[in-house]
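Take a look at this one; I'll ask things after.
Note that this complex is displayed minus one protein chain, with the remaining chains in position.
Moving on, here comes chain A:
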Amino acid sequence: MSSPKQKISHVEVRMFKLGTGDCFVIKFFSGQSTSFKLMIDAGCWSGDSDKISPYIMALKEYVQNQIDLLVITHEHKDHVHAFDVCQKLFTKDFTINEIWMGWSENDDDPRVSDWKREFGEKKKALFKITKKLKSINEDPETRSQLSFEKGGDELFSIKENFLASLSAFSNLHFDDDPVGYKGLLKGMEVVKKLGKSGGVINFRTPGEIIEKKVNLPGVRFYILGPPSVWEEVKKEKGKKGESYEHNNDLPINEGFSAAALALDSLDKSNLCPFNPKYAADNKVESYKNQDNYWRNIDNDWLNSSGMLALRINSKTNNLSLAIAIEFEESGKVLLFPGDAEFGSWESWHKINWGVKSRTCKGYLTTEELLNRTVLYKVAHHLSHNGTAKKIGLDMMTNSELVAMATLDYHNISSHWKSTMPNMAIIDDLLGKTKGRLLVLNERDVPYDRKKNIQLTDEIIRHRLTMSEDERNSFIENLNSDNPLFIQFRIEV
């Protein structure tokens, strides 16, 4: 791979079907020969080595045990889990020349390490509460106490569901007990080690434009996110119409996570909001009285953890390394945003690229990149908070647009199903792509839950709107026969 390459003629984007989660390889070709192999993430919601190995082995075979560039978007299990469970496959007979991560993963940056420590504490708080709630629910006393009340059994099942959702969030960030928490998911740790042992890790900041002139003439990588401003990392939603959802945006509740972290400690006096002289030594009689247990509130405060979980999740998503890959000759763009949420999308538009626009006199804008996007990797598995509307999808106006979404109803946390897929996004995507929406596993994914319409039917319906030429070329470029992956070829 040392001699200068010809211009890139086409790419193959291969989406491996590990389950809900991202694992992509993009092969850049010049004519028949492979010029460059880019891998983005290797994760899925859950699965052990036995389940995931076949995919990774197929991936290795496809890339002949060598990757030019590995991009890790962010530290969630559905993006890095495979590195954990298939660690050996990645460390043996596998070469990675270079790794990219977002600037927010650079542990040598003091700003990052401070924030990570703080953020890590919040994650730990979430884990602790999940554990505590689990032990409460498992205590037979909890259930029998509740079943005494009318509707108590239903309340108990509600508590169980809440805990299951909370665990789902917690599990995204933790492999197991974080007592020795180092701030990393194991999968992430493995990747960082890979970087140390062989390839070099480069931390990317928004606004960078990177070219690989030797292997990839005429290809540019635009780094869109993670935002360099913390405020934008923290922001997950826009105003009405800007994003697909509109909600109040509250910060993480510091006092709450502090108390959560101190769950097991004996001395909590430093957390007391009042002067210690006001502390009473004894319990109030009527609170102690067993007849009144049904009214006690020892654990109700733990339910505020749902909010904490949501915030942590969004923040991590907003730390996604988001890139746009542009082909100089045709101007076509492939967009891989990780799981970026609104705050990140918004920040992309503030970037001053400093290069000329292809379409007008001024400078290139992010909007123009979105206009020219022909392949969009849908952020956050088709949920409402992954894709910005006005400043995102609405700007993807290219008639060739194809979308790839990593959603699999047969391997997903059941608690994500209510948000994935979001009907409004599906509608927009299907309209814009004329049905060229490639879902990791379409089977049983609903389109309209109420009317019981399946996504597959909607996709088929929209594909009828393609012209004959469009349809022929779509069918020619699509390879969906293999059980391990879906592949789409794009002339560039």
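Following the convention adopted for this analysis, a contact is a pair of C-beta atoms (placed from the backbone, for glycine too) under 8 Å apart; a residue touches a chain by one contact, two chains touch by 3 or more; residues count from 1.
Just so we're on the same page, contacts and distances are computed from a predicted model.
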- Name the absent chain as its UniProt record does, using one of the following: "histidine kinase", "Peptidase M4", "Cytochrome c1" or "Branched-chain amino acid ABC transporter permease". "Peptidase M4"
- From the list A:Gln32, A:Asn275 or A:Gln290, which touches the chain that is not on show? A:Asn275
- Item | Touching residue (missing chain; options A:Lys159, A:His173 or A:His462) | A:Lys159
- Item | Absent-chain interface as seen on chain A, which is shown | 147-155, 158-159, 161-162, 165-166, 169, 237, 245, 247-248, 250-251, 253-256, 259, 262, 268-269, 271-275, 278-284, 286-287, 294-301, 303-304, 306-307, 310, 384-385, 415-416, 418-419, 423, 450
